[in-house]
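With one protein chain withheld, the remaining protein chains of the complex are depicted in position.
Going by the order they are written in, the chains are A and B; count residues from 1 in each one.
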Amino acid sequence: MSAVTVNAKINGDPVEFVCEPDETLLDVLRNRLGMTGAKEGCSTGDCGACSVTIDGRLTCSCLVLGAEVEGLNIGTIEGMANGEKLHPLQKKFLEHAALQCGVCTPGFLVAAKSLLDHNPKPTETEVRFALAGNLCRCTGYDKIVRAVMDAAAEMRRA
Amino acid sequence: MPLDNTESQTRKFKVIGTRPIRPDGIDKVTGRARFGADAVAPGMLIGRVLRSPHAHARIKSIDYSKAMKLAGVKAVVTKDDFPDKTDGDAALYDVLYNVMAREKALYEGHAVAAVAATSAAIAKQALKLIKVDYEVLPHVTDVDEAMKPNAPVLHSKIFTDGVEPKPKKASNVVRRYEFGHGDVDAGFKRADIVIERHFRTEATHQGYIEPHACLANVGPDGQGELWVCTQGHFMVRDTCARLLGMDITKLRVTASEIGGGFGGKTTVFIEPVALALSRKANRPVKVVMSREEVFKATGPTSSSSIDVKIGCTKDGRIVAGDATLRYQGGAFPGSPVEFGAMTAFAQYDLENVRAVGYDVVANRPKQAAYRAPGAPMANFAVESVIEEMAHKVGMEPIDFRIKNAAREGTHSSYGPVYGPIGLLATLQKAREHPHFRAPLGKNQGRGMACGFWFNFGGQSCVTLNVGVDGTVGLVTGSPDIGGSRASMCLMAAEELGIPYDKVRSVVADTGSLGYNDVTDGSRTTFATGMACILAARDAIKKLCARAAQIWGIPEDAVVWENGHARPAGANAGNFEPMSLKEIAAQAPSTGGPIAGHHEYSADGAGVSFATHICDSEVDPETGFTKILRYTVLQDAGKAIHPSYVEGQFQGGAVQGIGWALNEEYIYGKDGRLQNAGFLDYRIPVCSDLPMIDTVILEIPNPGHPYGVRGVGETSIVPPLAAVANSVSAAVGVRMTETPISPPKLLKALESLGGMKKAAE
Partner (left out) sequence: MRYERPNTLQAASQLLAKEKGSAYVLAGGTDLLVRLRTGFVEPDLIVDIKRVAVTRTIAKGATGWKIGAAVTGAELGENAALKKAWPGVVEAANLIGSKQVQGRCTMTGNLCNASPAADSVPALVAAGAKAVIVGPKGRRTIPVEQVPVGPGKTSLKKGEIIESLLLPARPARSGDAYLRFIPRTEMDIAVVGVGVSLTLDAKGVVKDARVALGAVAPTVLLVPEAAKAIIGTKLDARAMDALAAACSAACKPIDDKRGTKDYRIKVAGVLAKRAARIALDRAKGSK
């Protein structure tokens, strides 16, 4: 294997890393950069626990090679709060008890933020379909959907 | 037990029943929480497991010499590294055999060897260099097939227990169980209506999103550490130490945050392997399962084959219930058929009842607990027949159930006489619920079902440390799988009379606290919660003693009220009450640290009942079922943190809906699992579901000071039948197999159409 050197931005900060060409972005984040907020639930793009954005576009980091992100902007759960100020979605997830075990939570938050960035006033059905790529086995999704709708309402008021 | 059992009826709570934010919340919404796979150690190696591609095969030899020669490979282990130290403990031997195959591989995915290497890529390459010589044997994966006399036999040492005379020939039937009372045959003679049906359920997986992961670090002196996602790190410690011949207390196990378990993380799989690799390589070894490994090599639940016969009189009184249940539990004994047989009729008040269960082995992964293990399948069968019988009698199913419901004083089908229980309350509330009378459209139907689970107590050990600033550190040993830290803090705060946010709870490692049973059986809020209450009471005694010392009055002249010590009466003296904070501040000069403690094995767990209502719509041309509305009504005893109680109701219901509609283990003729991934093992996604309405009922459990019953498991029991009953109401076919997948449902609809045409 011939290792690849990559320069990219993660949550706005410049990073440089070296990775093997077959390593996924998820591997790079977790194993090379110590950013373990994105989780590996399946490695086949079916669970959404590794959700990140690339240039503002939601994707599964397990379906991206680390080598591919040269010059691109990666957004992860670690960049969601602004210092000590939580994002409204993070706050509402806590208030609504929209997590039980919490392992799917980073992926849900990244996906929900991506939804609200594109659609500030989603219907329940839109929320449900937008989050269909994120599996949660604990909550039955009820409280997650409520938290997202409530966060959207709060963000519209702000 | 020093508990005032009537207290829960009258007590006015301050913080119990509120919905504060969980203590570990911020970590979990910012990505900081550290789960099983999130740990690293200096010099860490990566471990990988080689697994059998065959469902049943004799392992003639394993040659890993080539793998050891690969640069970067530091250790390889096989069964030879796991000598039998189980000392005649058959169940532990099965765990050992499951962890690493011995003379035979008993299912596709059974571990046969493992490597530790300096990188994941090298470990993966090394697995390919291990040569295993298999003699492939005939296999069996179906429960009914496995029971046949000519079936391939997995174990030569299984001679069915519980039957007379004991068979002389080995078979796959491990044991026969029987529960019940009365005279079933006499009961059926009195029946005006008898319905008998056969049911089958396919195996499902807990489907936790976090694959099993651990990081082991053992030195040649036998001292070691293990970081692991588990429902019970004390269990992991004891099991691993016994399997590997280590001293229990030399192994310190830390429970990581856990990404779901639902019973599936109540045993060991990769943990002893990681420890053995680490010991052999003398370096830390991390092992993380892939999703495929999770499906193929951890513990799904049983598949089942069930016969149910129920008889009732014209006026709707059940006079006899009889069930035969056959559960395959994978390659080793221990399917939850015993619980299936115990729970099958537990929601009814029956004079004559019998449930017989057969525990069967087959060439599938060894089953593990899955939320109310064994109950959903039995409930599906019984509650389907109950619904059909109600229609036949001409009663509304809810009235039929109310008429026959178990109540306080009922002799339960599995033995005990019920104390105060909430089944009737859930049924009555269901009848009053707006869902129950909401209009339905074309191809839509409503079904319901009632379910039961025992709940469990068990061993817990809790320490409560009072800080000099008046805050409280609560040390428990029960992994927090769904928000239990919040409930523990609430109970301690309630007892101490201090605000919730002044209590911080940690889940301690095995070196820091006495033994705690696994977080299972819906035990944690009940048993560990009660230990928190009792540890708080112990601390209060000590706080009162310090106040007495400061005031110079006898200890028994001080009482604790509203978070303050105060003199018990006018005779005790006239002192201003002292707050916990004030007493704590003086601790260094009044005798040192103040801590409460409680250790025990809790009994008195309260059984819990639920009623579920489900509306569905079926597309008669494709067999697609959409869940339109779903309501869970369940007795919680007392809801400590209602949001997390609702969460348990909702999560269990949705797992049950998945089980009912689409989830299944699909085996090929070769005995290999065909859908070992989230693409084709179809757990419900967000867009499949409506909101799940919940109603919490609180009929206090007399065995807990606040009345807590467990809430985690009952919710998965009724959905299979509730969904099946609603589908039946929608399109007129009774589905007797899960999953009620579109091809099966369409086929049933076609044969119904054919029957209708024939009748015309």
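Brief remarks follow.
The rule we apply is simple: a residue touches a chain if its C-beta (ideal position, glycine included) is under 8 Å from a C-beta of that chain, and two chains touch if they have at least 3 such contacts.
Owing to the predicted nature of the structure, the values given are computational and were not obtained by experimental measurement.
Of A:Ser51, A:Thr76 or A:Gln100, it is A:Ser51 that touches the chain left out of the display.
Touch with the chain that is not drawn comes from one residue among B:Asn662, B:Asn701 or B:Thr738, which is B:Asn662. Checked against the full complex, the one of B:Val685, B:Ile699, B:Val717 or B:Ala730 touching the unshown chain is B:Val685.
Checked against the hidden chain, the listed residues A:Ala8, A:Leu29 or A:Ala130 yield one contact partner: A:Ala130. Remark: the residues of subunit A touching the chain excluded from display are 1-2, 4, 20-22, 24, 43-46, 48, 51, 54, 57-60, 62-65, 67-68, 70, 111, 114-115, 129-134. The chain not displayed touches subunit B at residues 124, 292, 621-624, 626, 661-662, 666, 674-675, 678-680, 682, 684-685, 687-688, 741-743, 746-747.
The working rule: only the chains that are shown with their structure count from here on.
Here subunit B touches subunit A in the complex through residues 19, 21-22, 24-26, 28-35, 37-38, 121, 206-211, 257-262, 288, 290-291, 481-483, 641, 643-644, 646-647, 650-655, 677-679, 683-687, 689, 691-692, going by the rule given at the top.
Only residues 1, 20, 22, 30, 35-44, 46-47, 49, 76-78, 80-81, 86, 90, 93-97, 99-106, 109, 124-125, 127-129, 131-146 of subunit A touch subunit B when the two sit together in their complex.
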